[in-house]
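What follows is a single structure, written as structure tokens, with notes after it.
Only a single protein chain was left out; the remaining protein chains are all shown in position.
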Amino acid sequence: MCLAIPGKLTQWINRDPLFATAEVEFASIRRVCHMACVPEALVGDYVLVHAGVAITRVDPAEAQRLLDDLQSLGTADEWPPEEDPHEIR
Amino acid sequence: MKYVDEFRDPRRAQSLVREIHGRVSRRWTLMEVCGGQTHGLLRYGIAEELADAVELIHGPGCPVCVTSLAAIDLAIELACRAGTIVASFGDMLRVPGSRGSLADARSAGAAVRMVYSPLDAIEIARRNPTEQVVFFAVGFETTAPATAVAVQQAKELDLQNFSLLVSHVRVLPAMESLLQQPDARIDGFLAAGHVCTITGYEPYDKLADQYRVPVVVTGFEPVDLLAGILECVSLLESRSFEVKNCYSRSVCRDGNQAARKLMDEVYEIIDCDWRGLGMLLQGGLRLRPEWRHFDATFRFGGCSLPVIETPECQGGLVLSGRLKPHECPSFGGACTPDRPLGAPMVSSEGACAAYYRYRGAPIDATLNAVSD
Partner (left out) sequence: MTFATAGIACPTMHSSSQDRITLAHGEGGRQSRRLIAEVILPALNPADQHLTEDAACLPQPTGPIAFTTDSFVVSPIFFPAGDIGSLSVFGTTNDLAVAGAVPLWMSLALVLEEGLPMSILSRVLASVGRAAREVGVRVVTGDTKVVPKGMADGLYINTAAVGLIRPPVPAGPTALAVGDELILSGPIARHGVAVLAAREQLGILPEPTSDCGSLLPGVEALRRRSIPVRAIRDATRGGVSAVLHEWARDCRLSLSINELSIPVADETRGVCELLGLDPLHVANEGTMVIAVAPGAGEAAVAALQELPQHRQAALCGVVQVRQLASVVVQRGLGRAIPLDEPQGAPLPRIC
């Protein structure tokens, strides 16, 4: 469990606590999602959507923190240049 | 896609793989609970990449797999009932019950509608006022809030023709049950990231402390999985049995309070039967007495026909991590996604399906047997 995809909240539609809905954008497509579990989300926020329902906000600072932590492990510089992930092998 | 592509970056993944290999002094055994994580580990070859450093055993993280036979049989029976529509997630349609699946019933004319969300079932109920609409509510705590929203909306809208067949299950009791097995060899857990967005991870403190196992909240993309594994082996190497969060962009310690409030209003915790694992204390959810008129088993009664499990299916052993799918004698032969003996081979999250898909079907063995 469970398939949940991050999308950007582009527009609030209904702000009723139980019937709350908003338009959420995923890689250039948009869909109306149910927002009763994340009523505090703002336009521009990213939310994680599961079964048509937003279950949490995505925290950009925490996302960046993980990526920064990984940077300290050493990444692309050490990668052997001949092993290009785009290469057809 | 933002917050997806960065966490599928092959170079970040490779650096984590190297780090994990460098960190371990011995091979550790980790269990990931969530089927989505099982699939991620196999789909990207992570399990094999780390094989020397970490043995990954797969837990019962597939709510579809553990949905009781009785629930599936009842769903089918209701779908065959005149004037009733059963709305179900796509995941459940091909899971075999005692006498076929929901998809089989649909082929024979039963009213089964696939939905992407419990709220779609509300829509179906509104548009078909003369039909009874039953939503087959499966899933962990990730999905239970969505169902709670649906039933609360049904009450507000005074929908007389909407009910739930509740089969929501709780992850933590399953983890505890596995740790209690005498032959348990789990060194550490990767906790299900999306379940934790709702529940938070505070509930794992007691488990970690009591059983002396680290628990790391982990996401689903390759980088997230590897980061979680790295954290878990680091804790094991330093002999610390803590709960850590490696999915902090989506999970906080207290989880989603709004979602839990919606859940607490409608559900109570019960002991329930997990297909393949047996009765789990506090392992499931049921609608509270004041919401019971929305419960399909009260509205229509239980399944009238006996439950028949396929004896050859070793799904229970697979779900508790005691058997790897390819070790099952039926794997790939008598049991394939086309003709599954049990749920783990047909569920999108089942470990057997993951092995069949990403490890290569045994049919390739015939290919390999052909000489040059």
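In order of appearance the chains are A and B, and numbering begins at 1 in each one.
Note that a residue touches a chain if its C-beta (ideal position, glycine included) is under 8 Å from a C-beta of that chain, and two chains touch if they have at least 3 such contacts.
Just so it is clear, the structure is predicted and the values come from calculations on it, not from any experiment.
> Relative to the complete complex, which of the depicted chains are touched by the chain excluded from display?
A, B
> May I ask which residue of B:G36, B:P60, B:P214 or B:G255 touches the chain that does not appear here?
Candidates B:G36, B:P60, B:P214 or B:G255; residue touching the omitted chain: B:G36.
> For the chain that's not shown, point to the residue among B:F7, B:W28 or B:F89 touching it.
Touching the chain that is not displayed is residue B:F89.
> Which residue from B:E49, B:E77, B:D224 or B:D295 sits in contact with the chain not drawn here?
B:E49
> Out of B:G97, B:P145, B:G188 or B:P222, which is the one that touches the chain we can't see?
B:P222
> Mind pulling the chain A residues that touch the left-out chain?
The missing chain touches chain A at positions 1-3, 5, 26-32, 49-51, 83, 85-89.
> Of the residues in chain B, which ones touch the absent chain?
1, 4, 8, 10, 13-14, 17, 35-36, 42-46, 48-49, 62-64, 89-91, 93-94, 114, 116-117, 139, 143, 222, 337-338, 347-349, 356-361, 364, 367-368, 370
Note that in this section only the chains that are shown with their structure count from here on.
> Distance from the CA centroid of chain A to that of chain B, rounded to the nearest Å?
21
> In the complex formed with chain A, which residues of chain B make contact?
1-4, 6, 10-12, 14-16, 19, 34-36, 61-63, 89, 116-120, 139-140, 142-143, 145-146, 149, 152-153, 156, 171, 192, 194-195, 197-198, 223, 227, 246, 248-251, 256, 258-259, 262, 349
> Which residues, counting only chain A, touch chain B once they are in their complex?
It comes out as residues 1-6, 8, 18-19, 26-27, 34, 36-39, 46, 48, 50-53, 55-56, 58-60, 62-63, 65-67, 70, 73-76, 78-79, 85.
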